[in-house]
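A single protein chain has been omitted from the complex, and every remaining protein chain is retained in its original position.
Up next is subunit A:
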Amino acid sequence: MAYIIQGDTGDWEIVIGLEVHAQVISKAKLFSGAATEFGAEPNTQVSFVDAGFPGMLPVINGICVEQAVRTGLGLKARINLTSVFARKNYFYADLPQGYQISQYDQPIVGEGELILDLPDGGTRTVGIERLHLEQDAGKSIHDMHPAKSFIDLNRSGVALMEIVSKPDLRSPEEAGLYLTKLRSILRYLETCDGNMQEGSMRCDANVSVRPVGSTELRDRCEIKNVNSIRFVQQAIEFEARRHIDVYEAGGTIKQETRLFDSVKGETRSMRSKENAHDYRYFPDPDLLPLVIEQSFVDGIKAGLPELPDEKKARFMAEYGLNAYDAGVLVAEKASAEFFETVAKGRDSKMACNWVMGDFFAALNATGKTIENPPVSAADLGALIDLIKDGTLSGRLAKDVFALMVETGKAPSVIVEEKGMKQVTDTGAIEAAVDAVISANADKVAQVKEGKTALLGWFTGQVMKATQGKANPAMVNEMLSKKILG
């Protein structure tokens, strides 16, 4: 999937690395017992520890550690049995302690990998550099008062996993696929809800460009806190173009932090990265090194769910699905489960077609979610059964499905109520066929003269006459017998 930008001086490629901040699903913060619920009144979920009061000490929340290990295992990464929390010192109003407790040179999770599912059904592996635990800062609100800032410490101390990719991504699309896949894995693991609107998953994109064929890594710019996959892609595209323009005009790119303006679709300088060199790190003396046992890791490993990649492979093997369909179905755990319920004991290709076709269309049209679907998996399965046993033709089934969406009723109930049963009674079909033949003697003659394509028209007439209930296969057979002998 080569993504090349043509410049005036030649072809360029983009080098992208992503840093994702994923909020850990846990009831309490990383170092205090305070709650973590989204959307609470400002400063109602703050302990003295989170507010950095004198004498307060951090105590590691074991659940957050478990979640980080779980995520690391999901990313096929090395788990470090000893890791160290460090203080990252810098002053900011919403950083109550004056430092952030993070992990620096000894993170809890080391190198791993993530597999991108490409649109053509292929895959590509992207390296994960590390995953470390850190606490979130509070939130400053600057637009409530002309001279004052308001600080909400509800998020202060919330556990984040910073997941850093290697600079392996080469296009905005790949960045999007990476985020989609990462979110899918996090949701499968139930370690982060992946909700970018609520800020529980945020992305910083590191972007640089280089002439095609070159292997150097040029100075990169970091685009901070982009909160949707689409915006990440737009930001990368804009930033890459900007770099190329600067280079081609003979300029240089300075390493800096930038913000993405989603209204204008452009990035702009936020602060020079010079300050970053001055972050003062040292091991947090309030926390001993975090030492976990291999048995703890093994226990978590044993409890891991089937992850998207494995599920996809199984869907292809077990249900004979192609890579694309399998990839779509497994992207969300709930849709994979939905499919499996529908497919159980039935024709899996038919199940796949119905789920990915009419069912997904109905999801979109109704705005409902897979967790609260417009048609239950059991009802959709029952509908497929009605097709299989000949009660419904494919065409009737589509009508029944539409009524299922509309009324929420089971397919058998609808068939019963509306008398939508397929007619397989030979006598009834024969009567309809005879009626159509006798009313269209001229066309019968044409068929006999060799215009056999007209047979389809006859079928349509019979189906119309029977309100679509006649079994089309029987109609076809009878027509050709009666007209062609």
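The rule we apply is simple: contacts are C-beta pairs under 8 Å (C-beta built on N, C-alpha and C of every residue); 3 or more make two chains touch, one makes a residue touch a chain; residues count from 1.
Going forward, contacts and distances are computed from a predicted model.
Asks: Among "Homoserine O-acetyltransferase", "Formyltransferase/hydrolase complex Fhc subunit C", "Sugar ABC transporter permease" or "Glutamyl-tRNA(Gln) amidotransferase subunit A", find the name that the UniProt record gives to the complex chain excluded from display.
Replies: Its record in UniProt gives the absent chain the protein name "Glutamyl-tRNA(Gln) amidotransferase subunit A".
Asks: Based on the whole complex, identify which of A:3, A:38, A:279 or A:360 touches the chain you can't see.
Replies: Per the contact definition at the top, the residue touching the missing chain is A:279.
Asks: For the chain that's not shown, point to the residue among A:149, A:269, A:322 or A:467 touching it.
Replies: Reading the full complex, the residue touching the unseen chain is A:149.
Asks: Out of A:54, A:250, A:345 or A:485, which is the one that touches the chain we can't see?
Replies: Per the contact definition at the top, the residue touching the missing chain is A:54.
Asks: Per the definition of touch given earlier, which of A:87, A:155, A:220 or A:443 contacts the omitted chain?
Replies: A:87
Asks: Using the touch definition up top, pick the residue from A:288, A:445 or A:484 that touches the left-out chain.
Replies: A:288
Asks: Touching the hidden chain in the full complex, which residues of subunit A are there? Just list them.
Replies: The missing chain touches subunit A at positions 48, 51-60, 87, 89, 91, 93, 96-99, 149, 151, 277-282, 285-288.
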